[in-house]
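What you see is the complex with one protein chain gone and the rest in place.
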């Protein structure tokens, strides 16, 4: 099945914004193959604006001249992705990523290019034109490139079929579709069209929906039509955003399962915002990064690294290669919070194989404190426990003296 | 001052939709000059899509090829307005209307043409370009032609200045700006820009804002920046819409005054929907038309005839040339409802000159009934009264036996 | 008719709270007869808790032993109203007020005394008992004495009939019913019962409903069933409350007319809060008091003085005896605001007799400023104008240099 476990990989947005280039992608793929692949990391995803020749930061340029084919399908800007020359699209880059034993992904916006509609371009393999598929009053609130589709018309399905068929030809394994997940109800039908195109394109592809927050009351629709979907607005290296994720995680945790994963968004660790000519680094403390990784694993969120991988320091590499912690994503199920306050939170997660469970505690306060997991909540007892960040063994009660914003997580074996 | 009294005239929308032509305008202007002018009717207004060569009904065609100049300013489609040939725009037609002793108006949409932005056209008399003034995420929900502006940029003011200067050159007396009056708060600043351009263009122009409902809590902003503004969504010949107007009128009546008029929308009387190849006529009963005219006059709403004037029958012409009734618009002030129920409503309006007042009663029920104006509410007594639709004289109490949906209105003289 | 003009009088609440006594009422009535009666002031109203022996401030004492008859009808506490001894109720005090040429009013709470229900007392002239009329889940949010009624039962009407008949016997001219005007929708039926009892009691009585804000959407119901009703929560001598009244006045002004008056609440002028053993005086500046009196007159609000009248100083007495200003209440109609901003407001009001109109300007800012009435809004011109606070004559434009929070009002004669 597609996305049996929460996908793990790297995405270009946090470090290169709209300005990612082929060289950057290749360097990050090389690093992943060498240092991360054995821990389960596998997707290499090119984020937004790869079709815009002039993109240089995280900003969007209105009315720019996007690279597209005669059917209104966007193509990589060749000045940024040289291997795309000659109409080859992302195929050469996907081939390279595959050659490393990894998988290749791209970002798309809902809809079709505005200029494809104004120019009345034909839709590939269809009698309809782009202007017939386009909805002139459906535009993104933050990106100027596209029109949404008239999702009730066959022309809309035809356009989406045409692009996913192209992506299948290129060898794409993962599509992150943007401007859609929080846009219920008016994008509900469009989600279905995209899902349909993805399933029928002839190649297995993970379908990820952004941005968040997706509405909780649409959980069953999302589980049916997408592999993962964002549960918050863009997540960055700010403690307030991390603290706020606990409330989201509580509401969404019951909806995580094989093939459908609530997504807490990218991991802003290591070298971020590298497209501004000056070095920048995550503003998260090491404690906060442990808290983030622990919560994401306990709730089984997808994991997408945001930092420029070749610039990782030893701490960051260690953070991302804690095998027993990462195993929670694949070995646990049915996780949920046990108790939550303004200053602390505890989570429990059974192991699927019946050999034990995981128990996590989080210090949400700005002060150091000792946080105890409630004895009563360990309903099956706690004879053997190992803390997965520090290696300490415990028996009986589980307590951790934690710096501000830090976490501990134990693997309990029966 | 501009719009000292509520403007009165004709507008092409109800009879010709987006498909109005120069010939139609000339015929209606001729009729107005001959039959209506002496009763105060004066504006001849060309409604939406005059710049689109292919418009043929009330519908809008997305991604059509709009006629515009090198500065992104829309021009009349020459196949529909032949006198506009040679870059003369509406000047010949305006000259003609002026020659009849009437005034000339046009409809515009908020913003600038999408293609002017995508083509990056320069703005007349400015160093900025249309793409710099355009806001790519501000689009109309129902019309596909324009982008709203980035109203905080000087380029936006420059664009609006450029079009109003052109309209001044043409001889325009009245501008109905659409997609703006109910779009608070995000269009508040744009209203100010348009008002500024209108006042500085070198020619007196009435500024009318559509569509409604404009928000009541913005009354003071509207009074400051516009001559009139719509208080409901599009009004058509349907009793439910007419009945609903009473609630709107009650809330807005205190805001009517010289230079600023809450607008109950066009009068759908006579020959409507003439662009579909078959005759159509107002669905209002004669009683309903009296009720409409009475309420519009009592609340001092602007009066814009919607029917194709040359096709008027005798009833319609009489309806529109009841001089004593129309005088309420200019001679009364401080009108307000006295009492309202599901089945009846009464209004009072003093005369400004102190010689008396007007009292109206409306039968809002679907049954015939006698409606009495409350004696107590005639605080200055009622010695001499004449009913303005039927000519009957009264003294003392005012009552009228009314068919369903009909109205009576008395002029009381002290 | 009842309340042909907005009622004017004095009420004990602002100066004596729940602790008013017979002596206080007599002294205020004496003052009114001597100094105010000739200017139209006529009602003397005893406010809340006259049936509670222990009341001593503005506070309410729960579970106190209220004075009532064998039918659960509250009676004046004899320790506070000695003339009520021997079961005579308010009759002796009403007789005294009438002997001065004035009218007498009392305050009541919606419903019946809780103890009358728990004791299962019979209802006068009815086969039902108080516990059958009482609704045990309808209690006032701020006063502990009463249960509301089960308004759909005949027993509820019987109880209200029984008390209004008693009040008629006493000679009551004015009833202020509390805990009811803002309690729509669940008190709608109870208002109808009370109105019915009032009209059938055998004596003309003004019916006033409190507290506010009454809901604007119930205007027609209020106009039908009450003589006046509060449009705000309790009004005190605080500029913020006075400034906020302008927004309320704008919304309610169209509903003022003979027999039905939106009520801006009492006038907190002169000696207030006299039940705390220390002198207190209105916190309003003289300017603010002029603004209050001007707005209340222009909107034709009822006028109920809150201060202890015998302690009035010369300014306060002058404020309350400005005959030309008070005449606005009786001589004008159809008033409404002309323009309003954060810093200024203007109102217009025609005279009913056609001899002219009134124009008022208010300085709502905290700085002195010159406020001009808009020339355009004087649609009938302004040849002869006299300012009613200062006596200055004007012609043409109307402007006033005003201290912070002050007002000017002109009488314009054609």
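So that you can tell them apart, the chains are marked A, B and C in the order they are listed, and the count of residues begins at 1 in each.
Note that a residue touches a chain if its C-beta (ideal position, glycine included) is under 8 Å from a C-beta of that chain, and two chains touch if they have at least 3 such contacts.
Quantities reported herein were computed from a predicted structural model and do not represent experimental measurements.
Shown chains touched by the hidden chain across the complete assembly: A, C. Although one chain is not drawn, the whole complex shows that of C:131, C:237, C:288 or C:331 it is C:131 that touches it. Touch with the chain omitted from the figure is made, among C:139, C:241, C:287 or C:386, by C:139.
Here one chain is not drawn; of C:34, C:120 or C:390, the residue touching it is C:120. Note that of A:17, A:211 or A:337, the residue touching the chain absent from this view is A:337. For chain C, the residues in touch with the chain missing from this view are 62-63, 114-115, 117-118, 120, 131, 134, 136-137, 139-142, 144. Mapped onto chain A, the footprint of the missing chain covers residues 1, 4, 220, 223, 250, 253-254, 257-259, 333-341, 348-356, 376-377, 379-380, 414.
Assume only the chains that are shown with their structure count from here on.
Contact with both chain B and chain C is made by no chain of the assembly. Simply put, chain A must spin 180° to overlay its Cα atoms on chain C, rounded in steps of 5. Between chain A and chain C, the centres computed from C-alpha atoms are 65 Å apart.
Averaging Cα coordinates per chain places chain A and chain B 52 Å apart. Chain contacts: chain B has no residue touching two or more partner chains.
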